[in-house]
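Missing here: one protein chain of the complex. Every other protein chain is in place.
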Amino acid sequence: MKRAFPILAILTAGLLSWGLYAALVSAPTEKTMGDVQRIFYYHVPSAWTAFLLFSINFLASVFYLVKGKPFADRMVNAVVILIAVACCVIPFFVKPLPLGVEPGAVGSTGIGIAILYFGIRKYFAERADVLALVSAEVGVVFCTIVLVTGPLWARPVWGIWWTWDMRLTSTLLLWLIYLSYLTLRRFSSSSQTPTLAAVLAVFGALDVPLVYFSIWYFRTQHPQPVIGGGGSIDPRMLNVLLLNWLAFLCFAFLVCWSRYRLEILRRDVDEAQALESLLAVGGGR
Amino acid sequence: MSTVGLTRATLVKDIRLEWRSKDAINAMLFFALLVVVIFSFSFDPTAEQSRQIAGGLIWVAFLFAAVVALNQTWARELRNQVLDAYRVSPAPASSLFLAKALGNFIFVSVLEALMTPLFIIFYNLRAIGPAYQLIFVGVLGTWALVVNGTFFAAMSVRTRSREIMLPLLLFPISIPALLAMVEGTTSILTGEFSARFWMVLLLAYDVVFTTVSLLLFELVLHAE
Partner (left out) sequence: MNYLYAAYIATWVIHIGYLGHLLRSYSRLQDEVEELKKK
């Protein structure tokens, strides 16, 4: 397993370099926005990666809270399966779908959530908490990049650094919630910090739909400038986008893996130090 | 003792203790007054502008006053090892939480009730929309801040820099509620829009987070 790391690192470096070249050189220049649009190839993959990592954190937190409590555990399992089935089935009954939402995307998101949750349950049963911490931290790094590259793209193209639209505000809010999550982790000295952090993650997740509704209505009352927007994308640009996403996914995986191992080492060292001081006290008598 | 009886007993005890230690109340009132004064001469608008921005200013002032009040929610319990007694007793954790939240709600409402006339005076405020709706926005909004504030105060109890930890946890999560409070108040003051959506959103927010807090408080109480 450990030998895979260098191989994957080289592969990732290659993908990132290729992605960089494609983004800056070989991708076609956008008609209206010009070269500045190329920020898109770093901005969007970072956003998708950040959301994926935050989702992993949420699922790991939920699992951590129900682990060891058979009734709650079975309930959550049932709910996850229900969500997956609902995502596959409901898009066919709700017509018309909101703009930009494809039935396939909803279905695969639901199935993805189920795969992630049961995967975490199986492979991270003992270390769900470490996974939660790692995904939150790396997620914040990627989210920071989204919030930095976004305004840098918006300013030259739309003339404004910021606007309170759904996506920007939700991203900012997720970033803030997870910053508070990491702060709690760092400042809390209780032995139950993982539980408290997991509870906070659940609070944060419940907050997200409320943010959506509040911003949606706010914008109907106070029309704000529209940034970006849907519309079809040139297939060559899509390829560059997907390439960079793959590259950053691999990169995120490697970073998470490193952070994970670091955290395990940190906890082992803490345990050893605690044991050692206990023995020292005992032996000193 | 029934859950309701237990909640009421805890609440009455808290109020009685607060009332006896008038120092804390007086200090808090003075703080609230200072906040209003500072905000008032920092932002000195005309009557027309004031209706647009007063909603935001008032709620930010309330938010700061609430944080100061919430920060010492569990201080007394910590000092006297009361939390340990609660953990050991068969009483449901949710009744302790509810009592604390209600106590905080009453306390923060008193602060708000005292700050509001001052704001009206300093900003020459007059509601163009239906003024009675302000009560709903006020009650629902205050509960939104207090219920999460009490919960996060309990989570912060064993952290370094406890006082700053509470706002760090509370503010991000409260953003949708804050938006609703501010927009609702502004809608009513200016009379331009209906505040109905905002009140519904606040109600939904309150229901969701009250439920979650009651369900999960047990975990937090035992987390020491």
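We just call them A and B in the order they show up, numbering each chain from 1.
The rule we apply is simple: a residue touches a chain if its C-beta (ideal position, glycine included) is under 8 Å from a C-beta of that chain, and two chains touch if they have at least 3 such contacts.
The shown structure was predicted, so the numbers you read here are calculated from the model rather than taken from an experiment.
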{"item": "Among the chains presented, those that the missing one touches", "value": "A"}
{"item": "Options A:Ala50, A:Leu65, A:Ile145 or A:Met237, residue touching the unrepresented chain", "value": "A:Ile145"}
{"item": "Given A:Leu242, A:Leu265 or A:Leu278, the one touching the chain that is not displayed", "value": "A:Leu265"}
{"item": "Sites on chain A contacted by the missing partner chain, in the whole complex", "value": "20, 24, 35-36, 38-39, 42-43, 46, 138, 141, 144-145, 148-149, 152-153, 155-156, 251, 255, 258-259, 262, 265-266, 269, 272-273, 276"}
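In this section, only the chains that are shown with their structure count from here on.
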{"item": "Distance from chain B to chain A - Cα centre to Cα centre, in angstrom", "value": "31"}
{"item": "Contacting residues of chain B [partner chain A, same complex]", "value": "148, 155-156, 158-161, 165, 168-169, 171-173, 175-177, 179-180, 183, 187, 193, 197-198, 201, 204-205, 208-209, 212, 216, 219-220, 222-224"}
{"item": "Chain B-touching residues of chain A, taken from the complex the two chains share", "value": "65, 173, 176-177, 179-180, 183-184, 187-190, 192-193, 195-196, 199-200, 202-204, 206-207, 210-211, 213-215, 217-218, 221"}
